[in-house]
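One structure, pasted below without further comment.
Omission of a single protein chain aside, the complex is shown with its protein chains in their original locations.
Chain IDs A, B and C follow the sequence of writing; residue 1 opens each chain.
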Amino acid sequence: MLERDLNILIGGEAGQGLVTIGELLARSLVRSGYSIVVTQSYQSRIRGGHNTFAIRVSPDSIAAPRESVDLLVALDVQTVVLHEGELTAHGLVVSDTVCPARHHPCLSVPYRELADRRFANIVALGVAGVLLGLDQELVARTLDDLFGKKHPEVTEQNERVLAETWRWCSAQEKNFPRLPAVSERAQRLFMNGNEAVALGALAAGVKFCSFYPMTPATGIPLTLAAQAKAMGLVVEQAEDEIAAINMAIGASFAGAPSMVATSGGGFALMTEGVSLAGMTETPVVIVVGQRPGPATGLPTRTEQGDLEFVLHAGHGEFPRAIFAPGTPEDGFRLIRKAFDLAARFQGPIFFLTDQFFADSYRAVAPFDVEALPPVASGIEKDAAVLPYRRYAITESGISPRLLPGVTRHLVVVDSDEHTEDGHITEDLTVRKAMMEKRLRKGRELKAEVVPPELAGDGKPDLLLVCWGSAKGAVDEAAAKLRAGGARVATLHFSQVWPLVPEQFLPHLEQAREVVGVESNAFGQFARLIRRETGFAIQRQVLRYDGLPMTPEYILRELGG
Amino acid sequence: MLERDLNILIGGEAGQGLVTIGELLARSLVRSGYSIVVTQSYQSRIRGGHNTFAIRVSPDSIAAPRESVDLLVALDVQTVVLHEGELTAHGLVVSDTVCPARHHPCLSVPYRELADRRFANIVALGVAGVLLGLDQELVARTLDDLFGKKHPEVTEQNERVLAETWRWCSAQEKNFPRLPAVSERAQRLFMNGNEAVALGALAAGVKFCSFYPMTPATGIPLTLAAQAKAMGLVVEQAEDEIAAINMAIGASFAGAPSMVATSGGGFALMTEGVSLAGMTETPVVIVVGQRPGPATGLPTRTEQGDLEFVLHAGHGEFPRAIFAPGTPEDGFRLIRKAFDLAARFQGPIFFLTDQFFADSYRAVAPFDVEALPPVASGIEKDAAVLPYRRYAITESGISPRLLPGVTRHLVVVDSDEHTEDGHITEDLTVRKAMMEKRLRKGRELKAEVVPPELAGDGKPDLLLVCWGSAKGAVDEAAAKLRAGGARVATLHFSQVWPLVPEQFLPHLEQAREVVGVESNAFGQFARLIRRETGFAIQRQVLRYDGLPMTPEYILRELGG
Amino acid sequence: MVSIEDYGTYETAWCPGCGNHSILEAVKRGLVAARLEPHQVLFVSGIGQAAKAPHYLNANVFNGLHGRALPVATGAKLANPELTVIVESGDGCNYGEGGNHLLAAIRRNIGVTLIVHNNQVYGLTKGQASPTSQEGFVTKAQPEGVASAPFNAAAVAVTMGAGFVARSFSGMIDHLAGILPAAIAHPGFALIEVLQPCVSFNKVNTFAWYKQRCYQLPEGYDPGDRDAAMRVAQEWGERIPVGIIYRSGARLPLEQRFAALHQGSLLEREVDLSTLKKVMQRFV
Partner (left out) sequence: MVSIEDYGTYETAWCPGCGNHSILEAVKRGLVAARLEPHQVLFVSGIGQAAKAPHYLNANVFNGLHGRALPVATGAKLANPELTVIVESGDGCNYGEGGNHLLAAIRRNIGVTLIVHNNQVYGLTKGQASPTSQEGFVTKAQPEGVASAPFNAAAVAVTMGAGFVARSFSGMIDHLAGILPAAIAHPGFALIEVLQPCVSFNKVNTFAWYKQRCYQLPEGYDPGDRDAAMRVAQEWGERIPVGIIYRSGARLPLEQRFAALHQGSLLEREVDLSTLKKVMQRFV
């Protein structure tokens, strides 16, 4: 084990339950106080094929996946064939009694002896638990928490199989390093990016979510749907993405804080609606979980290829903001900010994630629900100035918003250019004034921008610039380089629009070399920086093979 | 009359036939050998409201509209009220017997005496014809050419009314400058931008056009539909824009050179299809006739607000080219180039126009149909290498294209990431190779870029940079400034993507001051130039009130 | 008491003689008959001549995108079921660009009244065929005549089990004004298709054409009889039936199906922190 972490890769066919094992194991690790980074790699199919669930774990705080594997839990032969090469020198394979590993020791598990076929998952979980030195009791409880209610009929058998496996495995001779103990066992939540975003939305007061299923974004509406009854919100599956965004706009107009979640292709269908939100000045939060395109592309993999598309989506000109969380904590915190900005600035606010972020489980410090900053409703109780005009021209560009049906004032909004009272107009003087009113909101939005996070040396030899989910990998690559004596800093943007050059241009200019790190082929964020500041990022680490950014990839590309 | 041009504004309600008068008069002027620039300004309604049809005319070549008016042909009182202020010092109003003009002479036409109500248009035409010094015979012939076949029953009356009007008007005392004579009366075509684009497409061999009606683009499919039978093509109205682009992609895949035409909102719905064309490498020409947004905006006005949207439309990354014609001649020539590039580079090629361009009639030199450069089909007759692979990886990125059903080879294409033979894959090495293959086509596309046109001083004090339909106005503004002794040059881009900095960066750098001129609020093209070259255009003339760019507007904004 | 004056009088952008004028008048009368005050009503429309209608009366208005009125209306109704939500738009808007949303609205049985102004043509974009244009109809976009079969919304709606399906004609103001309150009162989705001459672009289906053909369903007609409704809905040609073709309250409206809405609208609800904390606990 290099440093103080282990990387466990569970591999097998879709339908073999590897996600179940992975989630149970990962959750057990989190409950034991460890930090984790899960990377899910799956195919666009339901059974068969080859999927993996990787858990990197450490007693220290980690935020990036790792490529090399210490423990390979192979649910089929193919997993060994495909991944043995990724094993570290001390790596161990856990497999069935027949193990095709050629260069690494193998712990051959007598699955059939230990349990009925249906409980093979529990056996695999148990073996991994023992190897990692987990507490049997804790794993058993985790198992029960997750399956006890849903399948009480098998609770007992589950426990028995786990105990049996534990006994068997503990008795085996195995040369596998134990995980270093955690120093303090603080409570952590176990969640992936999608769940963090959904929880943040709930905490922000989301009341309406319409969606059309699309990987990797579907997890958000599903998480919301599971809580819809308890939390009092409506989650509605739409007939298509066009309906989804228009429904959300309608619900928001009528007074429900609203969101949609989709991926590139579905978002493409929403772009007319984006423009509608801009024109009618209706708040709406739009989550785009990126995956590799063009078109259907690689539906279950990851990429950061839609930044420019999202930034310019929708015809005509109107202000917007785009968040790009680097961690689940960011996801929770920033989606709340997104709802707040949507309400206050009355328009579309974007949330740009990706498959890696969406599916990556982490150990997250519990959110102090009572202490969260308030999220604005953006709605007035009554008209301060009469007659009420939905689009009253103001200095900030923000007009007082009333809800239809709530007061006696009529709320009139229009997708055409409109007068202050919301009625269609072709008066070109009004047009100009309305454009300027809308655009003024953009200037105010700038005052609220979350500044990028600089970490490391203030005047570095090397500055790595990144955004969104690449954060963990970039931070760790930088740490490695620093450990090697280099003066390296990182600059991570969790809000990628608007850009406020004063917040970061000095950093770029003070670095001897700046390298952009992003998961796309065009270097989209680097282009954007140049457009906004003139600063040309000369060197780039780009990735567009569908896999998440890793510290190793960055170091390789840097030739380090 | 300043200089050697006249500006005639015909105004009235929709449904009064002002477009008929305008077209007849403009066509007569073109047939008389004059150069014209028509600006149509209309509302999003069928009857009533206030519309204008402005014809600027000169014996010299002109390419921009002019704001001040010499001859105001008012079909209703409102026209005088609204436009008298635009009249030049020597301006004349042509109106009904009651003329509300306050500061300008009025030629009061006894419409009711001269003809039956139904022929009021002919009277107005006749009056304008006499005032402009046109040949009665020529105007009569123009009238007959246009209405003779369609309404033979009124041919005689038309002629009588025209003759009667001519007699009456010639006898009036009027103090209106005649148009300077033309030096040589070369044959010119009378057409607007949409027609030029449609004709160019026909000349390029377009065989399929699907569309959903949307102002200002509808004229293109309508022009094609009128010739569909004669020219052997299929024009199909789709149920929505999504169907339109997917149909065009299907037709193109099967072997018909295909196009769509729409405006911003309709284009928004096409963006997923754009990405599909990129991924499947299917040629398709996409015309986007811009109008002011966001959303429905000002449906009948003009803007250049969708450049960034079109440039980044579609999820994922793939190469594209965007043309932006400055004149109808450009429209004809470049749409042919668009078809050629689409076929050769196998993907979406964009054609960015706007309402001003679409509706502006001009006198266009006839195209030498025999001498047109060939347009590639991009289709192989048979597979050179076996087995046939639709996405064979090549150095140029371009793979040999066969048609389904035409040979015994099977043509397989996929919106998912695919292998060379077109089948769905999740192999990430293949993914990377395919991305790179597709992107290599972008590099080749760069070699074909139409360079921007520099006019005027090589090392100017002032360089005006523009694109698309702003050309005429910018050229004329520059000419005016030069006439005042300034060293001014213009740089016009009729292709706005890809950009090849070597083609224009030296010009930018050599100018003492560079001013960007575009019809949007963000200065989108200026941002793009900065992104691609680092060159920051410091000063901009922007317009976003829905009216076309004019020389006067530019000069005013420049404070000149 | 609400009166027709409360709904105001506006200058319109429609052609003189257009059927839209009468529809507007009938809608205002219908709203008064339904005893609704302007602020209780939300009109949602798309883009087109018909879709301008909500601008010409006093009410809350969301004038959205071409073809997308129904999803906006659905969202608004779900957010605040207390609103009376009426969609008004053209045949192109609802059956062309928005066809998919019509199917979904029927399936959802959302409590929205849809008034389709059917002039069998695209008016605002100057006369292309619409989904209801009759076969052979010649336009500049269809110089060889319309090839597609016309869409019969009433028939499709009845087939799909919509709970309120009616047809009227702009030439019958009282008829339409009479149907509207019933449609609004209907719990669930209600479709009223109104035949409407377009004097500028439809020279075939003129006022006289409709006038001659439209006949009111007889007194004894039972809109609860689905088979009869199917037959009547399919009738289109020399005679065109108008009236309430089908009516059934069998299905619960969508807005009554969400647990979250059992406590009323989604407006001004504070985040329930204690429940949220419980939700968080699941992630431990």
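We adopt the following convention: contacts are C-beta pairs under 8 Å (C-beta built on N, C-alpha and C of every residue); 3 or more make two chains touch, one makes a residue touch a chain.
Keep in mind that this is a model prediction, so the values were computed, not measured.
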Task: Neighbouring displayed chains - absent chain, whole complex - done: A, B, C
- [ ] Have a look at B:Glu195, B:Asp354 or B:Glu518 and name the one touching the chain we're not showing.
- [x] B:Glu195
- [ ] Identify the residue among B:Gln136, B:Thr407 or B:Gln503 that touches the chain left out of the display.
- [x] B:Thr407
Open item on the list: Touching the hidden chain in the complete assembly: which of B:Thr79, B:Thr280, B:Thr490 or B:Thr533 does that?
Closed with: B:Thr280
Open item on the list: Using the touch definition from the top, which of A:Ala201, A:Ala228 or A:Leu445 touches the missing chain?
Closed with: A:Ala228
- [ ] Pick out which of B:Met247, B:Ala324, B:Ala358 or B:Ile554 touches the chain that's been left out of the picture.
- [x] B:Met247
Task: Absent chain, residues of subunit A that touch it - done: 15, 43-49, 212-215, 218, 221-222, 225-226, 228-229, 235, 237, 239-240, 265, 295-296, 299
- [ ] Just the residue numbers, please: which parts of subunit B touch the chain that's not shown?
- [x] 31, 187-191, 195, 199, 202-205, 207-208, 210, 227-234, 236, 238-240, 242-244, 246-256, 258, 272-273, 276, 280, 364, 366-367, 369-370, 377, 403-416, 422-424
Open item on the list: If the hidden chain were put back, which residues of subunit C would touch it?
Closed with: 95, 97-100, 103-104, 106-109, 131, 144, 147-152, 155-156, 159-161, 230, 234, 251-252, 254, 257-259
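As a working rule, only the chains that are shown with their structure count from here on.
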Task: Distance between the centres, which are taken as Cα means, of subunit C and subunit A, whole angstrom - done: 41
Open item on the list: Centroid of subunit B to centroid of subunit C, CA atoms only: how many Å?
Closed with: 37
TODO: Among the residues of subunit A, pick out those that touch two or more other chains and give their numbers.
DONE: 242, 272, 276, 280, 414-416
TODO: Give me the residues of subunit C that touch two or more other chains.
DONE: 47, 64-65
